[in-house]
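Left out: one protein chain. Kept in place: all the others.
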Amino acid sequence: MARRWMGTPARALAVSAVCALFTTTLFTHTPSHAQQATGEPIKIGAILAITGPGAGLGVPTRNGVLLAEKAVNAAGGVRGRPIKVIIEDDASNPDNARTKANALVHNEKVVGLIGPSQVAQIVAAGAITDPLKLPHIVPAGLSVPVERDRKCVYHVLPPQDLNARALMEYAANAMKIKRVGVLHDSGYGNVVMGALKAISSSYPGIEFVAIEKFEIGATDVTTQAAKVRASNPEAVMVIATSGTPFRAVKQVRIEVPVIAAIGSSSYEYVKAMGESADNVIIPEFLVGEDPLPDQKAFVEMYRKEYNLTPKNFEAAGWDLVQFMVAALKATPADAKPAEICEWLRRPHKGVLADYDFRDADLTGMKLTSFVYSKLIKGQYTRLPFRVSK
Amino acid sequence: MRRPWLIVLVVVWALLPWVLGRHHVDLLVFAAIYTIAGLGVGLLLGHCGIVTLAQSVFYAMGAYASAIITVNLKLPASLGFVVGMIASGVIALALGWPVLRLTGFFLAVATLALAMIANALFFEWDWLTGGTVGIGAIPKLGLFGFVLDTPLTFYYFAWVVAAIAMLLVHNLVAGRTGLAMRGMRDSLDAARVLAIDVHGLRVTIFVVCAVLGGVSGSLFAHYTGYVSVASFTIDKAILFLLIPVLGGAASIPGVVVGALFITFVPELLSKLGDFHGIVFGLALIVVVIAAPHGIVGTIRQWRKRALDESTATPGEANK
Amino acid sequence: MFSSLVVQAILSGVTNGVIYALIGMGIAVIYKGSGVINAAQGEFSLIGAVVAVFAMKAAGFSYPIAFIAGAVFGILLGIVVDVVLVRPMVRRKADEDAFLLLTIGIAFAISAGVLFFAGRDYFTLPSIGSDGVAIVFDATIRYHAIWVIVACAAIVAALRFFYRKTSFGLAMMAASIDADGAATTGINVAAMRTATYGMGGLLGALAGLLVAPIVPISYYMGLVLTLKGFCAAMIGGLTNPMGAIVGGIILGLVESLAIVFIASAYKDVVAFSVLLVIMILVPQGILGRRGRKGG
Partner (left out) sequence: MTAPALDVRGIGHAFGGLTVLTNVSFEVPAGRIVGLIGPNGSGKSTLFNILNGFLVPQSGSVMMAGNDTRAMSVEARSRVGMVRTFQTPRVFEHLSVQDNIMVGACKLTRSGALSNMLSLPRARRDLALMREVAEAVIERFGLQRLREVPAAKLTSGQRRMLELARAYAGKPQLLLLDEPSSGLNTAEVEALGKWLQTFNDEGMTLLLVSHDMQLMNIASVVNVLYFGEIIASGPMAEMQRNPRVREVYLGM
């Protein structure tokens, strides 16, 4: 009886093969040559501005996200299952952001949400994820008070008061100047301007000699730029997400250096600035042309994939996915959203910078992690200046 | 209203959200909100022959009133609705009094100018409206102990409010005011000669339209929980104009059909990206040229014509 | 230092004003010729610029060829709008607000079409002459802006010559003043109205082509341009297209001075408030004769 069961050598061979296969997959976990993740994908939602005024931020972030998705899946995904990032375009509009967030969270049943990248859209999408305590990470700085109460919406770019401080540090300590002019838009620019006013008391030496505002999508700001020039500042801060103000500054022949906020720093906007992308200093985190030591690996991988140089938003896109995946790996497969959200509330080491999501501003970045770049004839160079304390 | 037909409609309406997916219920809530704003525009267009592009202004005022009252001042939501309606009505009266002296193109263009001015001010007065950043975390509405935080619960509340608005507009149109409006529309001079205060009536209807816009804005604020100037652009003003024009300006069912059209068409065409805008533009052109009475109006005409043909005995000339 | 600011405001005011004038002239021509206010005039400008941009980028034509392509497309668009859309409604004797709804529908369809085919980004065309700037009393004006002012003057002269000296122009003028009277003298009024829309389309496209190098054009800007053009035409009195020139420049100056003396964000608020005041208090416009009904 037993003989017949073992009788056929073919069957014995088949059984042993299966055992061998089983044991190898169980113990092999070295990422370099692990099997490609297989099976039912884990869906992560992503809302980015692929079109509209915010495309200058959304498109680079998307590249970073896709690169991270590919790398994570190549390294075995999460517990062997691949991740699938479903990217939706909010067309730089909060209504779209709300509808897309609704569809992703309730129809696609994503386990986490990435983006959007502009303030209005973040608050709109946050209204969907916050009640469910869904893990939600955005490539933008914390801007409005309501964001402080949304404990599961983390930020991988500095809050606007940190941006403002970084701008003032350079003007006060690197340039050591007194008279500063400001040209800012009515969205992102408005928020950072509010922060600048709030912290101006800690930089007594600096006086804002002209503050000119223009509406988002304005196409002609020469008159505002002329008003800034008329107050003969020693430097002009431009806080906007478009190339228009930079072109206006050049057209009215303002010769003093321009200090721009991180929101203007992407190759899309540099292209839009044309030849006004010169003598512009930007406090940011990643200068692809001259990266910090532990950013080199990411820069190389990005260049190999897209044959382009990455910047802040590409790195932010990468970090977003890495942190989300780390949370999924560290929590049980059937963990509830709130559990994953709570796991994320810890320090993280990203390509862009180091974070501590436990902070009240749900970001935890330091002023010292800023690097300062300078645009010379459209090319980024990294300045030695760093904030000391 | 024919009794049985109405009862069937109510039953279907009550069961619908349990049958449809959450995303479609969300669209039906927006259809209710747009119906209320569209009723106002339909009243002006269908009964007074006035094209208004300023409804997005009053829609925004209702939304901002609710947001400011509940978020900044932490006062109850009902006060937000009331303040929204009063604010819309008062501003409509203040602006309407001079502007409604104009007629035809010039009045329509004047309302467009008002919409543009309001949009620029919503941007600029960010201390009030939050500008592009807007106002977030608007609390959910509570009603008799229920919290209306899901599309399903809000669906019933929004459509009941829409039904009340429809009843009020129906009464207005069926009553003395409605008669005076339709007379004014056909001949302004003849109406004035019959002691109808034409200017006063047009301003009154403009105020009613604005208050309806305010109510729908408040509903929008409490449903989405977030308002920003990007939701109150000129596109929205044209959308509100589309509702009665496509549906049938002179009829209340027409406004409902129009509201359903502009909420579901973008959803059906969402695969094609921004294609729905073209459909709206072409639909407006086709309706204005070929079917001036809108979808419902044209159907009524076909049914009436079919009715006439069937009852007209052969040989008798079509009277 | 202060004076250069005012000079800068005047220069940019005149530059923008001339663009508004061109659009305003298009609106006035169509209004005079057919009694219809074309709410899609700004979209004619948008299409003119977008066609030129595509002719250059996609089809690789040179700038002059693309410019002409844009202008011709404007004329064709005007003619198609009249023949296909306006004519059936004239036959049906539709009332004033039906025509307005029609032009709003056209505006919405065109801007949605540009959004769908050309996307949300901004288009610019190369400047006429060099990209540099001329210095005037320490304020700057782009060479292209000077060319725009020259072009606008040339267009006005050509229009005046066309309407007064050429037989076709006279026929169009007659048809616009008194359609029935003109018909009795054998003028084909319907064809004249089509020519009027063609002319309106041309003026609109030219405005778009000339503004694109200064102000990047995007799908949503048609309505703002229409309203600014309408404001220019209103200030100049709708009955005479030339009035739109003065109206446009006044509007442009009011806007840029508002930026200097009030605040930049109030530019549009001031411009459209001026429009409302004029429509209500001075319906025939500052320059126009009493001849206009309406307001």
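Going by the order they are written in, the chains are A, B and C; count residues from 1 in each one.
Rule of thumb we're sticking to: contacts are C-beta pairs under 8 Å (C-beta built on N, C-alpha and C of every residue); 3 or more make two chains touch, one makes a residue touch a chain.
A quick note: this is a predicted structure, and the numbers were derived from the prediction, not measured.
Considering the entire complex, the omitted chain makes contact with B. Across B:Thr103, B:Thr177 or B:Thr298, the single residue that touches the chain missing here is B:Thr177.
Only one residue from B:Val169, B:Val215 or B:Val257 touches the chain missing from this view: B:Val169. When the missing chain is restored to the complex, the residue among B:Val208, B:Ile238, B:Ile252 or B:Val296 that touches it is B:Val208.
Mapped onto subunit B, contacts with the missing chain fall at residues 168-169, 171-172, 174-180, 182-183, 185-187, 189-198, 204-205, 208.
In this text, only the chains that are shown with their structure count from here on.
Chain contact topology: the protein chains form a complete graph, every chain touching every other one. Between the CA-based centres of subunit B and subunit C the separation comes to 32 Å, rounded to the whole angstrom. Our note on geometry: subunit A versus subunit B, Cα centroid distance of 40 Å, whole angstroms. In subunit C, the positions touching at least two other chains are 263, 265.
Contacts with at least two other chains are made by residues 120, 123-124, 274 of subunit B. Those residues of subunit A whose C-beta lies close enough to touch subunit B in the complex are 91, 93-95, 98-99, 102-103, 106-107, 119-120, 123-124, 126-127, 131, 143-144, 146-147, 149-150, 186-187, 190-191, 215-216.
Residue ranges of subunit A in contact with subunit C, taken from their complex: 51-53, 55, 91-92, 186, 212-215, 217, 219-224, 226-227, 230, 232, 244, 251-253. Residues 37, 39, 85, 88-89, 94-98, 100-102, 104-113, 115-116, 220, 223-224, 227, 230-231, 263, 265-266, 268-269, 272-273, 275-276, 279-280, 283, 294-295 of subunit C are the ones that touch subunit B when the two sit in their complex.
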